[in-house]
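For this depiction, one protein chain was excluded, whereas all remaining protein chains were kept in their positions.
Residue numbering begins at 1 within each chain, and the chains themselves are lettered A, B and C in the order written.
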Amino acid sequence: MPVLLEAPSPTPVADPADPVVDPATGIGGCVRTDAPAPPSVEADLAHLTELLADHDIEGARAWSQELLRRWPDHPRAQHWAYVLAPTVARVVPRKYPPRRRDLEREWLKQHGHEYAGLWVVLYEDRLLAADPERAKAVELARQVPCDGEPFLHHVGPIPKG
Amino acid sequence: MIRSFTGSMRYQTEVYQGPHRLLVAVEVLIGDSSAASTLLLDTGSEWCVLPEHIAGEAGYPGEINPRIPPLHSRFGLIYGRIERIPFRFVADVGAELVLEATCFVSEEWPGPPVLGWKGCLERMRFALDPADETFYFAPL
Amino acid sequence: MLRTFTGQASYDSDVYLGPHRLLVAVRVTIGDMATSALLLLDTGSEWCVLSEANAAQAGYPGEADPETPPLHSRFGLIYGRIERIPFRFVADVGEELVLDATCFVSADWPGPPVLGWKGCLERMRFALDPADEMFSFATL
Partner (left out) sequence: MPVLLEAPPTSHAPDDRGADISAETQPPAPVSAEADLAHLTELLADHDIDGARAWSQELLRRWPENTEVTHLAYVLAPPVARVVPRKYPPRRRDLEWEWLKEHGPEYAGLWVVLYEDRLLAADPDPAKALAEARKIPCPGPPLLHLAGPVRKK
């Protein structure tokens, strides 16, 4: 829970525990700002850009919620409120059975240098595909059945020494 | 899944060290210095990086070592030297931890002191818990 | 001092991803990508950073947004856009974790995909243990 100061700061954090914030998406949050009430959405958006350029991310978050309140139908206001809202991490059911990827790492140690610069797709110690293009390697690997998540890796240059 | 730690301290987020904004900052006693310094915890930094005055204050004065390749940083190429300096993590709770960190020291370094990966973080177990803004640490 | 985590996976250190050297790399499935990708875990990076190619593969194509200030990086000023993209942390053991990360996406970004502090790491508990090279994570 971020530290809330006694005297509410001019740009308090949009805090996911705050009832105004939607806990699933983290959007919402109490907003107070000292910026004057400019007449246009452009000026408001410019103020947001200023806050981001000043690395005042908490200020930009709070301001993006104020923007949404002022211009609820404006796509840019909606975009900024959405992308800047603090995120909420959540546990999700597994897609694949749990397993370590030691075999893949071992394969890369043994054979990685033969595929320098290529995207390789592995499953345990089996090479499913290798291609200079990522998308092609993934596509090739899709044709090979395997019962877990394949391991994609872009093999680097051969480390000297 | 549980991990155990021997000490912990509060970390700061988004604080300024002069003109520099430190996203995650922890306090460390460096060498023989009489005061703790605030360091940027940066897992993306190859080395710990110290400005000359902090290394000097810690008891490790010195000059640029031509053998040491320059550091590629967002401030450009930085020339310096490599030292091994004791870092003491002064725990708010639990035990203190000491580790002799490999540091890139330079008078050209305009940035904040940095806690980097090689020669430091790579050799300690640590965790960051934003719920209580606490940095947990332990020896390996 | 114990901390609990819901999932963990082995991390790679000092690994090359194409031409990029990643000091600490963890596996994340980005958006709709069919396979997980290796991302640089960088507590010193303000945002998560993806190339346009990564974002497009994840199902989030787009162009640079003039309203988004450029990113200051060691590659210089990088222009792009800010997106919200689901990141699924792959777990070798335990549960997987998803969060909608705020990402800086740019066609100019020459570096590897990056896990940054704001809009991502700041919102999850995580630990790195070089003893078994495990990255542990949990919700707040």
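One rule holds in what follows: contacts are C-beta pairs under 8 Å (C-beta built on N, C-alpha and C of every residue); 3 or more make two chains touch, one makes a residue touch a chain.
It should be emphasised that the depicted structure is a prediction, and the values quoted were computed from it without experimental measurement.
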Sites on chain B contacted by the missing partner chain, in the whole complex: 6-7, 9-10, 12, 14-21, 27, 29, 33-38, 46, 53-54, 56-57, 67-69, 82-84, 88, 90-102, 112, 118-120, 122-124, 137-140
For chain C, residues in touch with the removed chain: 14, 21
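Everything below uses one rule, namely that only the chains that are shown with their structure count from here on.
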Comparison of A-B and B-C by number of C-beta pairs in contact, larger one: B-C
Cα-centroid distance, chain A relative to chain C, in whole angstrom: 7
Length of the line joining the C-alpha centres of chain A and chain B, rounded to whole Å: 27
Cα-centroid distance, chain B relative to chain C, in whole angstrom: 22
Residues of chain C engaged with two or more neighbouring chains: 6-7, 46, 93-94, 118, 122-124, 140
Per-residue overlap in chain B, given as positions that touch at least 2 other chains: 131
In the complex, chain B residues that touch chain A: 14, 21, 131, 133
Chain A residues touching chain B - in the complex, by the definition given at the top: 1-3, 55, 57-58
Contact set on chain B toward chain C in their complex: 1-8, 13, 23-24, 40-46, 72-74, 93-94, 114, 117-118, 121-131, 136, 140
